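Only a single protein chain was left out; the remaining protein chains are all shown in position.
What follows is subunit A.
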Amino acid sequence: MADSDYIPLMFQAQIEGRSQIHRLDPGVAGHQQQAYDWAQQWQDGCDAKNMPKFSPNCQTKDYNFTWRMVTNSGQDGVIRPVIGERGWAYYPGSSMKGAFARCCTLEQKLLYCGGVGDDGEIHPGILRFHGGYPKNDDWLDDSLVDLIHPQEGWQLNGNAASRRTVIQLSLYQPKLTFGISSLKPLSEDEWQQIWQIWEKALGKGIGSRVSAGYGQIKTHGATNLLIVGLQGTGLASKRIDGVAEFRPNGFKAALRGHTKRLLCGVTDDNTAEKFTNQLWGGVGGRNGAIAGLLGVAFSAPNLELAMHRSGQYEMPIYDTGEAVLNILLLNQKLSDQVFGRSRQLSETDRKNLKILATQIVKFSMLMGGFGKSWRRIDHSIFFPDYLQANQNPAIGCHWKFCGRNWDRYVVPVDRLADITAFLNGLQTKVAGFPLLQELQGGNPQNTLQEAWCEDNVQVWGRIAEDKNDSLAVRWFHGNYQGQKSIKRSPLTGSMGQIGRIWHRMYPRYQKQGEELKETGAFVELMTIFPNRLGRPEDIQKTADFLKFLEYSADFTHLW
């Protein structure tokens, strides 16, 4: 090999054939991707023994991040952390000052961060922000390589072309030490107030992609819109090097996807797209990015990952334990790209957003789950035979509410008709959502595969006595009647094709007097988007199955 092949990737040209760390090369095995070499070269080159130290006149505090965090350096053609002193990953002081200033009152901002005073002169602030460094050298052993794969087009419309994966480098569950110093001696009380402001800033998330759960600590203060206690099991993601990782950005993907489905059921596609971007953020194209109002953060201190092995298959599975999903209100302003003018959220807007977010969470939990394979029930719970007897891969997920306030999000089911009532009410609430009304969109166009409108989706349900009483799960893996089967059809989906059925075992809660009681029973739900296009025999197959549901099975058509 020539000399130039031994040059560290950092010093190579950022072009094809040299250093291309943002690109996932499909022809190369996972851990041999250039991004791993790059990260390893960085970690090896870092001066691990000499941790950067803040000067003694600096106040410092440590904070743990619940998942990944990154502040983009803006270099190397890839999103990666800034590299600070001695090669240590670094959260820049300038970013820290910006995040801090956004959480100050005008008065505090002038005092601490500086600015133009009443006299029209520029005054310096008294504080100096020294940024944050990892507390110890653990991060040098972590995998920094992280994936971004936008798949909204794929999930909602089966559009395979919209699936692409790019690499970013981010810190995994880092513990960072932040430093602040002051030009003037300050009292103990004042320092306490300063750190409180900084904690407020951290509560909103710092760095990039905070709305998807990056850069979040455990507490969120005033940013919190909803706190949802959740526990889930299912299939975990694999990093490119094959290692398991539970990726909380799946929550945002699910909630955002459902938002779009629901909106497409009550307004035209363009309005639905715009409003989804207003709620969850969007890259916007020609008109620039839209800062979303909502974001998520997830904290699962007892998360466990394991391997499911059966025959030749080996796949990672998770159990989150009792965990907390926070829906955050990250932004206080409506975008002028959406509304034609930018304005602050009113108190009423905030209340309405809380109602809408609650409804979307209720819907997400009623109809499916979160993360990979969310359209299917967790086979290890509801169909263990399938996993034991055969050499089959693990499938599905199962989520339930836990912790405080769970009753806020539960759809109690005394009779199946309660679900019909919920879905009707949900559609009315979405259609009548005041901010959406302001946009005056048109009629639903029904072009999205999973648009949530009457002639595009059917919901079927039954009460299942216990976890062994799922009927439909067997229909996905065998015949549902005689020789008739939907197995491996476009209805159920297969590798490389999104199916048209969601299957859920929703824990059945019943009202007993004023209280909600968990019954141990389940509501078995099938959400079906019948094919309108495709081969005639596939359309016929779906029609046969729907007829079967109508006449022979004990499922009831709920919506």
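Observations on the structure shown:
Just so we're on the same page, a residue touches a chain if its C-beta (ideal position, glycine included) is under 8 Å from a C-beta of that chain, and two chains touch if they have at least 3 such contacts; residues count from 1.
Here is the rule we go by: contacts and distances are computed from a predicted model.
For the omitted chain of this complex, the UniProt record lists the protein as "CRISPR type III-B/RAMP module-associated protein Cmr5", which is one of "Glutamyl-tRNA(Gln) amidotransferase subunit A", "Nitrile hydratase subunit beta", "CRISPR type III-B/RAMP module-associated protein Cmr5" or "Acyl-CoA dehydrogenase FadE27".
From the set A:32, A:57 or A:75, the residue in touch with the chain omitted from the display is A:75, counting the whole complex. Although one chain is hidden here, its contacts on subunit A can still be listed: residues 2-4, 7, 10-18, 75, 77.
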